[in-house]
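Only one protein chain is missing; all other protein chains are in place.
Here the chain labels run A and B in written order, and each chain numbers its own residues starting at 1.
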Amino acid sequence: MELNVHHVTTFDYQGLVSDNINEVRLRPRTDAQQTALNFRLSTEPRSESRSFTDVFGNIVHTFDIAEPHRRLVITATSAVITQPLDVPADLELPDAYTPLRLDAAGDLTDYIQPTSRADFAPAIVALAHAARDAGPYDRLGPLVRRLCHALTSQLDYVPGATDVGTLAGEALAAGRGVCQDYTHIMLAALRLLGVPARYVSGYFNTTGSGDQVGEQASHAWLEVWFPRRGWTGVDPTNNRVVDDSYVRVAYGRDYGDVSPIRGSYRGAETSAMDVDVSVRANASQQ
Amino acid sequence: MAGMSTLPAVPPVLEGYAAPACFDEMFGAGQAPLPQADALYSALRAFPADELQRRATVAERVFRDVGITFTLTADEEGVERTIPFCPIPRIVSGAEWDALERGLFQRLRALNAFLWDIYHEQYCLRDGVLPRWVVYTGRHFQRAMSGIDPALGVYTHVGGIDLIRDAAGTYRVLEDNVRTPSGVSYMLQNRQVMTRLFPELFRGVAIRSVDHYADRLLATLRSVAPRGQADPAIAVLTPGVYNSAYFEHAYLAQQMGVPLVEPDDLLVRADRCYMRTTRGMEPLDVIYRRIDDDYIDPLTFRPDSMLGVPGLMHALRAGTLTLANAPGAGIADDKVTYRFVPDFIRYYLGEEPLLASVETFLPAIEDDRRFILENLGELVVKAANESGGYGMLMGPFATRAELADFREKIVDNPRNYIAQPLIQLSTCPTLAGNRLEPRHVDLRPYVLMGAEQSLVPGGLTRVALRAGSLVVNSSQGGGSKDTWVVD
Partner (left out) sequence: MLSRVAEACYWVGRYVERAENVARILDVNYHGVMENSAAESQPAWWSVVATTGDEEAFLARYPDPTEFNVADFLLLDRENHNSVFSCLTAARESARRIRDRISSETWEELNRFYHVVSRQNIKVVMMDGPYAFCRTVKNAAHLLAGVIDNTMPHDEGWLFLRAGRYLERAGMTARILDSQAALLRRPESGPVYAATHRWIAVLKSASAYEAQRKLSHGEISPEAVVRFLLTREEFPRSCLFSVAEVEGALHAIRATLGLQGPGRALREAGELTARLRYTDFDGTFMHELHEYLDELEAACNRIGDAITAEFFWGRMPLRRGA
């Protein structure tokens, strides 16, 4: 699919601020599955950004604005071409489920451990074990599917009930969360079962292909390591397998590694933060 | 003439001194003083029993006058000294020290090579020198340092290496400290106080000087200028007046003649770090920082830190700034990593370790775990990620309940612990009332590394003030002594 991403973040401050320094992870990745073209990052007031690649392979842009201002607008746009994926929607893949031990995890070591947000809380343990024991688990696909299903039935999508610091265990116990929480819970549960999994931030075109506008804030999901197939995207919030209507931006162990914008400044407090995202598909693509 | 002939053969304060079954820093394994302690022993003969005590009390006041003026004054005019001082120095012979120096330099070179490797190609993991999980579960492994090239490849500009002496008199490294090691100001202050209050102890003894530490530190910091410039702008970064080690930060800054800055004094613009001065922004090239990694930059590390400089890591990455010590050095002084340091020396330097370590067992390794659980009553078990002597089991002194508790902890969380045999630390005559009694000591020399390595002949000798106690940490009631390297 050919998707055009337009992501605008606006910060309004209660007074003047200065020395506004930020780190953003907004540039979609380019790899075998996806090509990002014409990425542009601009800010108002203007700034010069620099970039580097972090340890997870994410492209990070940094910029700072010294002069006093009352509002910061960060605009990221790009055209992304996604390739169709050959993952069955029911995850019926032949890959076996063999729990990976930490000391045998090699390059996947970071993706098998709990993190501060994707914690191995008792509720998570219960969820993971129940999903595993609810059916055959010689193969990974059905296990992941069952877990995803169990999660969606136990959690309600409720914006505002949680925040960027909410732990997986907390969200699951409360039964409410947004895509970040769904993802953290599923990550924790899988890692607990010895399945490497990583956090993905990006965009999702909900309306599919066609000349329509899809409105969705930044989305989060995870990729699960299938021993034969490799990293495979699963979206627990929407209880589905990731396909070419998703645009991947950043990978990490949890939200902390992929925050779209992290910043600091001096002066008045923030009065409001507004995020406006549009992901449009080009009609020419089928 | 009356004089020497009327002095007692045994110094009054040492009457009845009986070292327990371990090495003694003055008497070794025997009854007579070691050659390097001869002069001190002799000088002590002229000290009546209460004279030492009297001078030790005066020493407290001298500490206040000499330097600890930066310590927070308590609400009244009294000064709170943080570490009690014992006026009997601990003595190391010149030959022993020279050997220690070679071993310490070697060890620091290996730790430094390990750090470069772990933040770049990670050959040591590929070649199985140590298990990957040791690094990747290490609390102080900083992924943000991956790919960053510190000036001259140096991460451990200041290393406080804790040494102990076992019953056979062999020096062993107990612990490495390469994050923000502190205590060097006590080394300097203790020497100053000793020369002022006990001048007679210095007569006829060739004691190596330590007062050039600040010069050496400054030279080290200058040598790691980020772009190799000859005259970099340097500052000491302190969390502020309410930090317990503030005195040391201020003292070192003053001795080196560089500004003492707090996080709020700094800003980063366009990947360059500056100080906020009355003249405007003044660039800064090298920072000797005494703030933990986690707090140093809210954009990279803890976002809630109010002790950080936003964007500091950007400057580091861009090569416009040197931080001493570099962030992420803590993976090298991790208690689990410690077990592999002899292997680092062989792997990176192709040499055999000159300095011995303490044998260390890891519960996460199956054979080790079996051994540990079978011998728990003889071992010291420490939590892998804590310092200060807490979270520790002293097997030989533990109750059955404590042993059972730790057994469970080890089984539940093997990666979180290490175990070592109990070492009988050496003892040193220490003022207890108006006589000297043996108390256990360790030694922390401060090894500097820049374009060159250097070591000031002395260090912080920490002493456990309670009889029989093996815990020397100041946070748990330890004291300090002057350390003499005697030729």
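The rule is short, and it goes like this: a contact is a pair of C-beta atoms (placed from the backbone, for glycine too) under 8 Å apart; a residue touches a chain by one contact, two chains touch by 3 or more.
Just so you know, these numbers come straight off a predicted model, no measurement behind them.
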item: Contacts of the hidden chain among displayed chains; value: A, B
item: Full-complex contact with the absent chain, from B:Thr6, B:Thr57 or B:Thr278; value: B:Thr278
item: Option from A:Asn20, A:Thr115, A:Thr166 or A:Thr183 whose C-beta touches the chain left out; value: A:Asn20
item: Contacting the left-out chain in the complete assembly, out of B:Ala32, B:Met306 or B:Ala404; value: B:Met306
item: Contact residue for the chain not shown (choose from B:Pro259, B:Gly319 or B:Gly391); value: B:Pro259
item: Residues of chain A in contact with the chain not shown; value: 9, 11, 17-20, 22, 259-267, 269-270, 273
item: Touching residues on chain B - with respect to the absent chain; value: 69-70, 72-73, 77, 241, 250, 253-254, 259-262, 264-265, 275-279, 298, 303-304, 306, 310
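Basically, only the chains that are shown with their structure count from here on.
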item: Centre-of-Cα separation between chain B and chain A, whole angstrom; value: 43
item: Residue ranges of chain B in contact with chain A within the complex; value: 131-133, 136-137, 143-144, 146-147, 267-271, 298-300, 303, 310-311, 314, 317-318, 364, 415
item: For the chain A and chain B complex, residues of the former touching the latter; value: 19, 21-23, 48, 50, 52-56, 62, 64, 66, 102-103, 105-106, 109-110, 113, 262-264
